[in-house]
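First the structure, which I've put down as structure tokens, then a few questions once you've had a look.
The complex is shown incomplete by one protein chain, all other protein chains being positioned as in the whole.
Note that the chains take the letters A and B in the order they are written out, and that residue 1 is the start of every chain.
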Amino acid sequence: MESFEILTRRRTEFVDITDHVRQAIKRQGISQGICVVYCPHTTAAVTINENADPDVTHDILAWLNRAVPQQQPDFRHGEGNSDAHIKSSLVGSSVTLLVDQGDLVLGRWQGVYFCEFDGPRTRSVHVQALVTTTT
Amino acid sequence: MESFEILTRRRTEFVDITDHVRQAIKRQGISQGICVVYCPHTTAAVTINENADPDVTHDILAWLNRAVPQQQPDFRHGEGNSDAHIKSSLVGSSVTLLVDQGDLVLGRWQGVYFCEFDGPRTRSVHVQALVTTTT
Partner (left out) sequence: MESFEILTRRRTEFVDITDHVRQAIKRQGISQGICVVYCPHTTAAVTINENADPDVTHDILAWLNRAVPQQQPDFRHGEGNSDAHIKSSLVGSSVTLLVDQGDLVLGRWQGVYFCEFDGPRTRSVHVQALVTTTT
């Protein structure tokens, strides 16, 4: 298992971590298998989406921030970041990627994003690869 | 693969299953790898979120129940639980956890939750661990 840190700069923000994940795969020397990218935080998430046009992640965040307002009358959690916990469970704490011929199998427009929902903070990401073995 | 049952007590409810999962990992004797926690029901889910302050899961459920009302004019499914099916696909049927040194790798505030969206019922959860092997 490998870990790396990232520094987020806004309360909500998508950070492209594709290169970090790709380098971890190469360091672990996996030729074929899967790779789990795991977020150990409960007010953040990881997802896969387009990394060509930055307007796409802008629009995803715009929708999430409108659909899940920070303050709502029946929220009880005293830290004022219940919206971040909700977004974390909607988007998910991990993504599972495929590895083939020693590299990530990503679609043409896909990148891996760390999703900050309660920043800015220093955050950790874990990467664990598993080799395919055949019976 | 191991399975365990839980009894839910309300229509919508988060049940902390972290200890069940941790014990399954120890019984399977996995030192390093991943662990998939799988929900075989289409009106429930599993997620990872904060298990320190119970107000967090209250707020997540409050948002989900408001965002996905049980009755909506264009719903066709006759059982009246379409909202539960929707929540199941939003939150997800499984989580993938990392295992290191024989234990779950969880962030400081993270726990594993079974998410009941159409209870109360008796529910099953499956746990399957995979060992990391290096090339």
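We take it that a residue touches a chain if its C-beta (ideal position, glycine included) is under 8 Å from a C-beta of that chain, and two chains touch if they have at least 3 such contacts.
Computed from a prediction, not measured in an experiment: that's the story for all the values here.
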item	value
Residue among A:M1, A:A44 or A:V91 touching the omitted chain	A:V91
Identified contact with the non-displayed chain, of A:D53, A:E79 or A:D103	A:D53
Footprint left on subunit A by the chain that the document does not show	32-34, 47-50, 53, 55-56, 58-60, 62-64, 67, 90-92, 95-98, 100, 105-110, 130, 132-135
Missing-partner contacts on subunit B, residue numbers	1, 28-31, 36, 38-42, 67-68, 72, 74-79, 82, 85-86, 88-90, 92-94, 96, 124, 126, 128-131, 133
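Keep this in mind: only the chains that are shown with their structure count from here on.
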item	value
Copies subunit A and subunit B - rotation angle from C-alpha fit, nearest 5 degrees	120
Chain centre separation in whole Å, for subunit B relative to subunit A (CA means)	19
